[in-house]
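Left out: one protein chain. Kept in place: all the others.
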Amino acid sequence: MLILMDGEHTKANLAEVVARVEQLGFKAHVIPGANSTAVGVTGNPGPLDPRVFEVLPGVKQAIPVTKSYKLAGRDFQHGDSAVEIVPGLKVGAGRFVVMAGPCAVESREQTLRIARQVKAGGAHVLRGGAFKPRTSPYAFQGMGEEGLKILAEARAETGLPVVSEALDPESLALVYKYADVIQIGARNMQNFALLKEAGKLDKPVLLKRGLSATVDEWLQSAEYLLSEGNKRVILCERGIRTFSSHTRNTLDLNAVPVAQKLSHLPVLVDPSHGTGLRDKVAPLAKASAAVGAHGVIIEVHDRPAEALCDGPQAMPPAEFAALVEVLKKLGGVLGYTM
Amino acid sequence: MLILMDGEHTKANLAEVVARVEQLGFKAHVIPGANSTAVGVTGNPGPLDPRVFEVLPGVKQAIPVTKSYKLAGRDFQHGDSAVEIVPGLKVGAGRFVVMAGPCAVESREQTLRIARQVKAGGAHVLRGGAFKPRTSPYAFQGMGEEGLKILAEARAETGLPVVSEALDPESLALVYKYADVIQIGARNMQNFALLKEAGKLDKPVLLKRGLSATVDEWLQSAEYLLSEGNKRVILCERGIRTFSSHTRNTLDLNAVPVAQKLSHLPVLVDPSHGTGLRDKVAPLAKASAAVGAHGVIIEVHDRPAEALCDGPQAMPPAEFAALVEVLKKLGGVLGYTM
Amino acid sequence: MLILMDGEHTKANLAEVVARVEQLGFKAHVIPGANSTAVGVTGNPGPLDPRVFEVLPGVKQAIPVTKSYKLAGRDFQHGDSAVEIVPGLKVGAGRFVVMAGPCAVESREQTLRIARQVKAGGAHVLRGGAFKPRTSPYAFQGMGEEGLKILAEARAETGLPVVSEALDPESLALVYKYADVIQIGARNMQNFALLKEAGKLDKPVLLKRGLSATVDEWLQSAEYLLSEGNKRVILCERGIRTFSSHTRNTLDLNAVPVAQKLSHLPVLVDPSHGTGLRDKVAPLAKASAAVGAHGVIIEVHDRPAEALCDGPQAMPPAEFAALVEVLKKLGGVLGYTM
Partner (left out) sequence: MLILMDGEHTKANLAEVVARVEQLGFKAHVIPGANSTAVGVTGNPGPLDPRVFEVLPGVKQAIPVTKSYKLAGRDFQHGDSAVEIVPGLKVGAGRFVVMAGPCAVESREQTLRIARQVKAGGAHVLRGGAFKPRTSPYAFQGMGEEGLKILAEARAETGLPVVSEALDPESLALVYKYADVIQIGARNMQNFALLKEAGKLDKPVLLKRGLSATVDEWLQSAEYLLSEGNKRVILCERGIRTFSSHTRNTLDLNAVPVAQKLSHLPVLVDPSHGTGLRDKVAPLAKASAAVGAHGVIIEVHDRPAEALCDGPQAMPPAEFAALVEVLKKLGGVLGYTM
């Protein structure tokens, strides 16, 4: 912590700051200056709330120095992490991983059909929601365990591992049972009870960034998973909420290199939710590859007009296959395999 | 739903839109115009996803007309709702209700002491967190059931009903057992599993607005509670996330009259979390009264420097009592009682 | 400037930072710590760009300490400034000042009529736009000098001083000639050429906050005016752009106490542009008074349906007069005169 005194502070103010630091059991270092005075704090075992000092008279600002994510950050792990999904398939190890499938499992027939199509189109992982977080209580809420069984059947047929979203302790147990990767959605990024539970499991977690989460908060949510023992965490940027409403969300590709610099965890991008518009998914998927993401997760539906959920952002299978072809070619320039 | 065709649409595009509407079982009304053509949709029982039509060629935009919150909106209930917390204390019935107390229950002694102080200062309800949602896994997470027991003891002594936050099904059952009002926090506003559970209970729910939630989404989350049968829902504005970082959040007082126009539910304001800064709480609390809110919820601590949580935004008891005095006088001008 | 080294910095990194500081002619103070190392910079005559140091290897962050607004800030002027508009009328001296009038001067008849109405309703200053910044080139752009002459005539009749907006050097000269207060609008808050010109004039300037301006940037724009010699600057909060679209802008009342703490300049609020909705203007005007603003500026029109500009946010004269009555009564509680 570095505490900056304001231009009008008195000697008594400074003494109070020093006393407060020492009362907490830490060490205070006064740094005098021509225009300003600061106090450095050392000896604190973890991050401090800057406002503890900012409420003291004469203090202008307090700046945390210690990071609050030790396991997600690069202080203790300098190299990049690769997360194994199933034997032979790692995210973050030089391969651009493509996850694809319908927004929601709607029926056995629909899911098997689309699973075959995305497999043929080049996907590495099958996505599909059995539990759907819906803004309105009157919208389709997913098929539940029945949907997970269908996904497991699709895996058995296609060989594609499955990623699916958990919403609460109950659905978490079921997703853990049937899927290969547990997705924590944007709305639950700070559902800390759910994060703690998922952190105790031995399957990889795909952690989506919240709509209004900073990269720091995202990494602190990852820290919840890591600190419980689950080291297989994959980050996923999926669009943030801004004033800009020409797309459903504002896909923030800046966050990809930023998160990669701060953290060793692999970073995927979800251009389907990030834009919410089918014709914007392919350009942003290519941009995701170019910006250095470790993969994408894409919604595919062969009959989007019939989709019970997010049909308008689903890509037709033929377009998906064509996109994968371009992504492969881009890998030749950008230095990844697929 | 109103569907606007773009300037380049063909007759075939228009026919496809009409066919799609009819295929869904609804009725299409074509409205020709000099500069534009539109298609009105009627007969739909509930709201439609505009993107179902926006992906069709030639369509510029589709605008939902049917509201997706029937119970939270004013279509079926025109007058304002008053929510009874305990016999003799209603929110939304001409009285400006003040909830106050520490951010977190830290000890029996601390909570009883502050409870007496806020009672003396004029509070109607005691607030205090036993389960704390913390961004970092390493921060103080609350005293749990022990904290709730302390709050119940404070109620027994002061007579103040208690509001406390639930985070997951387990803590929800405990908060229901000990508290009078169940708080759903901003981070859980779209934790739909939690909302459904709380909607089945027979105690009032204080539903905070999410950091990046529109008023529409907020009311749809209220709809989750109402549609499960719990009619005692109190809304609470607590600041949104914007580019503006001079306060911790941007308390959005505009949302108060907006929510009151769209919904019959009472609306409180939390200026402590909304600003995150002690010296901004009193001005924004007064502004909350002036803008027409039905009450405020304020963090009070007599030893903020020792607080385990959010000390910097806590108001000292003497300042709180002075604020309540001003709020009472404002009621004489603004037309509420306290 | 305080420079924080990251957890992986080497001794060579630290030496380079120190060398860079010294090369710029300043003094470097190394502050070692258990978890972190920092370097304090002193001797710099003005603010430094933090990125000058942040690009050096091993640097985590650089935090500016010196403020970049000396004249707008409180370092050299501790007491509040009161800005005299005309003899006997000061903003920021214990009086809550109400400016009111039509969005735009549309005709002699309309302006004189409304001027009389707002005078009768209790306004202290007449507002009216002769030069209108419009998003679309096809919208009504204002009556220009003719409009200013009408405003001057309205002043002669009612005795109300006049505030009107300038857009460029040409309109600035005209507004200076006819009006008593020069308004710089939100879209021009960072039109630095215009600010410099206005800073050379001897009439007060009402400086609106930009739609996406931080309070710091707002004060730096005020600094442009002050540093050119114009000391009569009035700040005006008028709503920021956020994801929240239930009002046209998000009126940020938090900014009022924040700006007042950082700056000695008086702060007005414009709830008409801030909300864009007539029925939200009165509640937010009352909230502006309660939060501690020094006044409000309100659009009034007696025939809003005919208004060429922003009719939907204009308040009818009778409602305006009723609002002024409430504002006066609030002054009895809040401690201002009108």
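Here the chain labels run A, B and C in written order, and each chain numbers its own residues starting at 1.
Criterion: a residue touches a chain if its C-beta (ideal position, glycine included) is under 8 Å from a C-beta of that chain, and two chains touch if they have at least 3 such contacts.
Being a predicted model, the structure only gives us computed values, none of them experimental.
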Touch assignment to the omitted chain, from A:T10, A:Q23 or A:N254, lands on A:N254
From C:S81, C:N230, C:S288 or C:Q313, the answer for touching the chain not displayed is C:Q313
Per the whole complex, from B:Q23, B:S245 or B:T337 the residue touching the absent chain is B:S245
It is residues of chain C that touch the chain not shown, namely 20, 46-47, 49, 51-52, 54-55, 68-69, 133-138, 167-171, 187-188, 190-194, 196, 211-212, 217, 220-221, 223-224, 227-228, 241, 276-278, 304-305, 310-313
Contact residues on chain A toward the hidden chain run 212, 214-216, 240, 242-247, 250-258, 261, 274-275, 279-280, 283-284, 286-292, 326, 329-330, 332-334
Contact residues on chain B toward the hidden chain run 2, 4, 7-8, 29, 31-36, 38, 40-44, 60-61, 63, 65-67, 74-75, 78, 241-243, 245
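Going forward, only the chains that are shown with their structure count from here on.
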The chain whose mean C-alpha position lies nearest the overall protein Cα centroid is chain B
Chain centres from averaged Cα atoms put chain B and chain C apart, in whole Å, by 31
Cα centroid separation, chain A vs chain B, in Å, comes to 26
Going by residue number, chain A touches two or more other chains at 241
